[in-house]
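With one protein chain removed, the remaining protein chains of the complex are shown where they sit.
Naming follows writing order (A and B), and every chain is counted from residue 1.
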Amino acid sequence: MISTLTKRTAGPGLTEITADVTAVVQRVAQERELDEGLCTVFIQHTSASLVIQENADPAVCRDLEAFFRRLVPRGDPLFTHTAEGPDDMPAHVRSAVLPTQLAIPIQHGRLALGTWQGVYLYEHRDVGSARRVLVHVA
Amino acid sequence: MISTLTKRTAGPGLTEITADVTAVVQRVAQERELDEGLCTVFIQHTSASLVIQENADPAVCRDLEAFFRRLVPRGDPLFTHTAEGPDDMPAHVRSAVLPTQLAIPIQHGRLALGTWQGVYLYEHRDVGSARRVLVHVA
Partner (left out) sequence: MISTLTKRTAGPGLTEITADVTAVVQRVAQERELDEGLCTVFIQHTSASLVIQENADPAVCRDLEAFFRRLVPRGDPLFTHTAEGPDDMPAHVRSAVLPTQLAIPIQHGRLALGTWQGVYLYEHRDVGSARRVLVHVA
């Protein structure tokens, strides 16, 4: 069972999508009387990622973006793929290093996330766009 | 079918859990007469990771920890999320870059790991704790 989420992003950084994924899982779990299972979240882009991060202090997400901005500098003279601007190749590097897909067990009909875990869409481009995320439940 | 492993860690570094995961897979495979399948291992924390690494020379795990200690320095002035100490935000960065989850095929009722592959729990905090790992077999 696959559902598609389309999320509009507004530039670099993390947007929590835990509620969206949870809603899909609860709907499918109810329809199919599913108690245990596996939820796979997949992003159909190479310049945005999916990560699980702490959802208590928003500073964690800001610090993560600060770290990646320093690790993969925009306009790095190393990069030759610059057609779409100085944030183009850094976005691809981030999307190799950070997950394109997450698999989360389902227990008692719910996502079995830890207490402090949230699911995030991580936009890497300077200009945001509509990002397509598939949620597979089995 | 989901089993929970609770593993006590003792500070930064990798602890092999291949035998624990293998035991779950073999038990479930026997009970359900499962020949082929998929084993998903998921850690319910944002300051520890799961990785597959070489299990022959222990120096590989030590060098990996040395590399990450330099890549994501403790007490980096870049970080503002420092409530729990200088190792707090570096642990979150590591947990974004390293896997929260692994999916390993099951063949002939066993984990289909390569000859040199071991499954490791990777603790990122200076003080270890009890880490919860879910093992889903389907």
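What we mean here is this: a residue touches a chain if its C-beta (ideal position, glycine included) is under 8 Å from a C-beta of that chain, and two chains touch if they have at least 3 such contacts.
Quick caveat, the model's predicted, so the values are computed rather than measured.
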item: Hidden-chain contact residue, picked from the options A:Lys7, A:Arg62 or A:His92; value: A:His92
item: Touching residue (missing chain; options B:Met1, B:Ala23 or B:Val60); value: B:Val60
item: Residues from subunit A at the interface with the omitted partner, ascending; value: 1-2, 40, 42-46, 71-72, 76, 78-81, 83, 89, 92-93, 95-97, 99-101, 103, 132, 134, 136, 138
item: On subunit B, residues whose C-beta touches the chain left out of the figure; value: 36-38, 51-54, 57, 59-60, 62-64, 66-67, 70-71, 97-99, 102-105, 107, 112-117, 138
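The rule is short, and it goes like this: only the chains that are shown with their structure count from here on.
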item: Inter-centroid spacing, subunit B versus subunit A (mean Cα positions, whole Å); value: 20
